[in-house]
Structures are given as structure tokens and as C-alpha cells.
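Only a single protein chain was left out; the remaining protein chains are all shown in position.
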């Protein structure tokens, strides 16, 4: 069992400790589920009652949170949620696997697999591919010709990393992810007819510290690179089209779709099921609401929502009036009646 | 060839038999495609002509359906569509496979596989996992450490059931399903910057009699469980976020997305491509229309549609007026002109 003292945790997250520094902690949980010996956090005033009732022995609280006679040890921090994440990682380190290539993996003699990497039974590494130090390939993983997996990256079951595509260090690709399928590019020849395939000769480059959710797809570029920037996190079933450049530290929620050659800045957030037309830019730190449709450039720092998107305040106003359209329609008819009457007056 | 008499089928579905009880049936088909010897059903008045023209030898009809000189044997039942499903199952029993673990499967010695289960070549069962009686794991299936597959459940090709997640009895997971990928949880540390991963330490519990469509994803809980309730049916490419609880007997159509900690009651229906924001409740027997966006709690028995959703009657009214906005705009301009004229009158 992993244990930490309150003092160790305070030091880890730079907290002000209010309570017993020698207290021994054994895990983390939500305020309501926590047992004695566990760490929890209080980051939202609406859970005040849960804070009062919690059995957690240590609670991460905002810097200005008064003690109020609570029995637990408090760690005061600027952002309890963030401190909780770092502490949870202490109790739940990423799993490790014994190094080595399974005899039942399919590794080409012309592939380079670091001696400290793990390649499980049923995984494939083709000619010219490289697998870095401590990287882990789970069963059913496919690493195509000349592709590369950086150090400490993990490809879960049935991930496909296609030819020549690159995954950086410390990435986590969940089951079923496809990196490097062909971009969707055709030219119509009406005379045949035929959709003539434009060869997709580029690659995908996934930078360091990226996480990609289950069954998401990142298409290779027509020429050049599709790029997923450093530290970006992508949820499940997301589509990133060919030649997109997703800036660092962005967040793409589940089922987002980016058409080809979309360019996202740094720290962009896109809500679930939102999408973007191609060949446009979404600026740094912009936020796009769930189910929204981006049809033109989005300015840095903008918050947009709707399909097509507008500034979120405008969309919220129009949504409210959309629900009242029958009333507005009625008002206009009433005005017409009154005006008819007035005009008939001598 | 599987055969049944009309009397056997009438008994199976509790029908009133109007015709020849010794008639021998050999299969099922739609009214238009059916051949002599086959069973069909008539459940919708708009197919009255197809009923008259059908070559089916036996037709399931509503209780009040008159014979009208039809040559076929009739089985009168409350719901022909349902009776048809049960009869179709008689002629098309689920396929079976010989029991046993393929020598070319990757089964850890520390896994428990029932002797009556089937594990095909290229399937993986890791340490501590259990596979129940008569369960079937197709090629490319991954069952992670400590995961469990209940009796009579079938995991089709390339399904991933990740560590410690549980699938109940008689479930059917179609190809490419991912159960137990990490929930999408991060805390932003602007100082680095870094999206700090919140360890996803919970599991997914899929109850009995659940069907999950191809390439759908059910994420594991941050702590505790993500639950898919008994008898729920999920279509393809659906996303269920961490800590969701989907009540029993619900229906999630293709490409639905549930954000984290969404709670669905019993018998909820969600149309294709609809989605829900997180941390809210959709009540028992509620219906959510296709492409709809749920942004607040939905009451039991409600029928909602739109993005964001309103009661479906309200949305239908507003949609109709949305299409007439140019006309409304024109009317308002006309009113302005008329009023201008009136106001100028002495």
C-alpha cells in the first residue's frame, strides 16, 4: 500500500498545512465517498455540506477556507482540484509492465525496439519502426513501417499507428485509436465518373505528453504533417482531418470533428460533438461550445457557441428568443390587427 | 433446416390462431420479400396492400385484424412486431462455437476461463481476468487484468475490455467496442502549463443483457463505477463518459454522446447524434430527439428535442417559425412603414 504523510503532501503541492503533519494518508476519494485515511478536495462552494460531513482525514481547500471546527487536516492551496490531481497521481502511479518483446509479438527484424520497452503478445512492429525506452505496446497494437513511438509512451490494445507517423514522449493512446489513416481527398472526374484518390503522402506528428481517447482518428497529411501539439488532450471518437495543426495544451472533447487544414492555436477548448469547417483558424485560448459548428475563423480568447457559432452571449440571447418565437409571432399578428383598426379610423 | 408448425408458433407468442395449425414454417421475412412457407408480420396500416399481396404462409396481425379472405394463416397478437422478433429468434438462433481455448490465443496462466467458454486465436486474456461459462471471445479481443466476462456473453472481434471492468451475463459487444478507457479528466496547471491527469481509478460495470454497438466507448469512472444498466441497448459509435449511470432498458442510438456523470433513468431513449452535458439527470422513460443537446435535467416521461432541448412541441413550433423568419422580418418592416405613415398623419 502506498502511503504519504500530510507533511509530504503539503510539500508536494506547496500547500499551507492546517492540522497534523504526521497524519498518514492511504488514498484519495470524493468528499462523499472518502474513508478515514483518505484525501479529498473541496473546490466548489455548492458542496459545502459534503465538506462538513466528509470522513476524509485530509481535505484540500481554497486558501481562504476557514477551519470552522472541522476535524480533518486541511491543506490550503490556490486550486484544490489541481492539487488533488497531483496527489492522486502519488497514490495511483501509472502501471508498469516487465520490459521485453513477447515471443508471440510480430516484430520485424528491421524494427528497433528499445531493450526497456514492452511489446506484448499480438502486437506488431513493422520494418524500420522504432519503439523508445520504456514504451509499452499492448496486444493488437499495430506500428507500421517507419513509424516511431517515443519514450514512456503507451499504446493500449488495438491502436493503429500507421506508416511513418510519429508519437512523441509520454503519450497515451487509448484502445482503438487510429493515427495516420489517409486524409479524405479526392478529385471528381465526371467523365468516368470516378472520385480520383489524391495520394496522401504526408504523416501525423503527435508531440510529447499528448493523450488521445479511445477510437479517435488523426488523419495523415496530404503532404507535410498533421500535428497534435504538446500537452494536448483528446477525448474519445474525435476526428482530426488531414493537415490540421492542433496547438499545444488544447482540449478536444468527445466526438469533435475537425475538417482538413483546420488550425487551432494554443489552449483551445472544443466542447463535445462540436465541429469545424476546413481551412480556418481558431485562435489561442478560444473556447467552442458543445455541438457547435465553426464556419469561419475564431478570434483568440473568444467564446463561441451555436451552429453556426456566434459569440456565446449573442447565441444565448438568440436561443432564448428562439424558444419564444411563437410569442413573437403572436405579437406581430396582434400589431397587424391593431394597425388595421387604426388605419380604418377616419 | 429449422421448422416450426403454426400451432407451435401460436403457443410461443400466445397468439389466437386463425388457420391451419399443422402448417409447417421454415423462416421469416418482410411482407414483400416473404416466400411460401415463411412467416411475416403486419403491424402498420400503411402496409395494407403489402399484406394483401404477400406470399407469406403465416402472418402475425393485430388482434382486431379481419381475415378478409386472405389465404394465409393468421396469428392474432397484441403487438405483431414483438411476436415477429420472438419467432425470428426461433429460426435464427444465436450462433455457437466449439468450447475451448485456441492454442494461438494469449491467455495468461493466472486467468480463469470456464471450460465451456470459447477463446479464439488472437484473443488475449490477462492475469486475474475471468471468462464465464459459454462466453465467446473472438479474435483480437483484449480482456485486461482482473476484468470479467459473464456467462453467455459474446465479445466480437477487436473488442477491448480493460483492466478490472465487468461485463455481465448474456451481453453482446460488437467489434471494436472499448469498455474501460480512462475517463477524460484533467486539472489545468497554468504555471507549467500542463493539463495534469486525474488518475481514473474506477471501473465500468456492464450489467446483464446489454448490447453495445461497434466502436462504441464506455469510459471507466474516476472513482467508483460507470454503469450500463440491465437490458440497455447501445448502438454504434456511442460515447459514454466517466461516472455515467445509464438506467436499465434504455436505448442509445448511434453517435450519442454522454458527458461525464450523466445519470439516465430507466427506459430512456436518446436519438442518433444527440448529446448531453455532464452532471445532470434524464428521468425515467424520457425521450431525447436525434441531434438534440441536453443542457439541463430532463423530467421523467418528457419528450424533448432541439439543441438546446425544449419540450418537443415547443421546438416543433419554433422550428416552423424559424423557417418563416424572413417572412416575419418582412412583416415587421411593413408594420414600421405603416406606422411611420400613420404617425405623419395630422
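Chains here go by letter, A and B, matching the order in which they are written, and residues are numbered from 1 within each.
Basically, contacts are C-beta pairs under 8 Å (C-beta built on N, C-alpha and C of every residue); 3 or more make two chains touch, one makes a residue touch a chain.
Every value quoted in this text rests on a predicted model; they were computed, and no experiment measured them.
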| item | value |
| --- | --- |
| Among A:24, A:53, A:71 or A:188, the residue in touch with the chain that has been omitted | A:188 |
| Residue ranges of subunit B at the interface with the undisplayed chain | 28-30, 33, 79, 81-82, 84-86, 88-89, 91-92, 95, 104, 120-122, 138-140, 156-158, 172, 174-176, 209, 211, 213-215, 231, 233, 235-237, 249, 251, 253-255, 267, 272-273, 290-291, 307, 319, 322-323, 325-326, 328-329, 332, 335-336, 339, 342-343 |
| Interface with the unshown chain - residue positions in subunit A | 106, 122, 124, 140, 142, 144, 158, 160, 162-163, 176, 178, 181-182, 184, 186-189, 193-199, 201, 215, 217, 219, 223-224, 237, 239, 241, 255, 257, 259, 273, 275, 277, 293, 307-308, 310, 314, 317-318, 321-322, 328, 331-332, 335, 338-339, 342 |
